[in-house]
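Provided herewith is a single structure, encoded as structure tokens, for subsequent inquiry.
With one protein chain removed, the remaining protein chains of the complex are shown where they sit.
And then chain A:
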């Protein structure tokens, strides 16, 4: 059974780049599909990836870990009763940064894993922005991909999404069948960009 399904679905160019995941691990499946989306937009369509959101989160995390490590070092060099004011400062800053991180992920990132910039060839106009958010409910097989397109010139915002079972993109062994998934992503993408041309 297993080998048959594999020959049916695995793309012909099954090279060593074949992505294989643990098919019972929901987040691994989601990550693999997110990465595949990224590959289509960035590598195949030539959009530029914007790392601003991720960099923001990294900065917040680095700063909070920095506070903790500083507190640890200071407390080691100046044992407890002396280090009290520094500890108070570091502990409050750390928990404040944790609050900031929670706000950042829920209000700013909102589960967004890819911001792709469609740059103007002449380099005059600001780029059109594609934002992708994906969602898999816990213990669920339905993968939802939301795409948002912001046109730089008209400021028009368009959204689209599709929901498919992950079973359509992975074979029984957990190999990603990227051809099947790419079709869906391209459909989503062309749906939004063709709308642009009709206007």
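Keep this in mind: a contact is a pair of C-beta atoms (placed from the backbone, for glycine too) under 8 Å apart; a residue touches a chain by one contact, two chains touch by 3 or more; residues count from 1.
Note that in this section contacts and distances are computed from a predicted model.
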| item | value |
| --- | --- |
| Protein that the absent chain corresponds to, by UniProt name, given "superoxide dismutase", "Replication factor C subunit 2", "Proteasome subunit beta" or "Signal peptidase complex catalytic subunit SEC11" | "Signal peptidase complex catalytic subunit SEC11" |
| Residue of A:22, A:125, A:140 or A:179 touching the missing chain in the full complex | A:22 |
| Residues from chain A at the interface with the omitted partner, ascending | 19-22, 24, 27-28, 31, 35, 51, 54-55, 57-58, 61-62, 64-65, 67-69, 71-72, 75, 79-81, 84, 87-88, 90-91, 94-95, 98, 174 |
